[in-house]
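Left out: one protein chain. Kept in place: all the others.
This part shows subunit A:
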């Protein structure tokens, strides 16, 4: 009798939280802080988290099927706005990370420029690249489910949010 091979089924215990980490206009201080958190948490997180998009650390990245997208930075252009909309469409939840994503500032400082502050050099950059008229916080572009404020992000708040989603997806 022919034996049929079957794919090993993933049990609930094998399920990992599929996350993406994205940076837009900012100093990327929260990304640096994330790399700091890995000093103590990488071994533990590898068991329960799949880093499906983390450009700072991986070459092979994908937007597909994200449980949670963590998005750092303000939105400076239509190109960036389209990118975050695409991320939103691929993620069940979106968390704004850090002050620039949550409030726009300080990356949105140029929104307050008046008169001579918008000098020839700034005009040159604005006209040669695809800047939006205003820098926007994340929730002006897409729905945001949670926020971790701070410059850089508040670490206890980030850990609390991560644990919240691990529980929502019944992991750990």
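In this section, a residue touches a chain if its C-beta (ideal position, glycine included) is under 8 Å from a C-beta of that chain, and two chains touch if they have at least 3 such contacts; residues count from 1.
Convention: contacts and distances are computed from a predicted model.
Colleague: Just by its UniProt name, which of "Carbohydrate ABC transporter substrate-binding protein (CUT1 family)", "YeeE/YedE family protein", "Phosphate transport system permease protein" or "Hydrogenase/sulfur reductase subunit alpha" is the chain not shown in this complex?
Modeller: "Hydrogenase/sulfur reductase subunit alpha"
Colleague: List the residues of subunit A that touch the chain left out of this view.
Modeller: Against the missing chain, subunit A presents residues 23-33, 35-36, 38-40, 42-43, 46, 51, 54-61, 76-77, 80, 106-107, 109-110, 112-113, 117, 119, 122, 125, 128-129, 131, 151-152.
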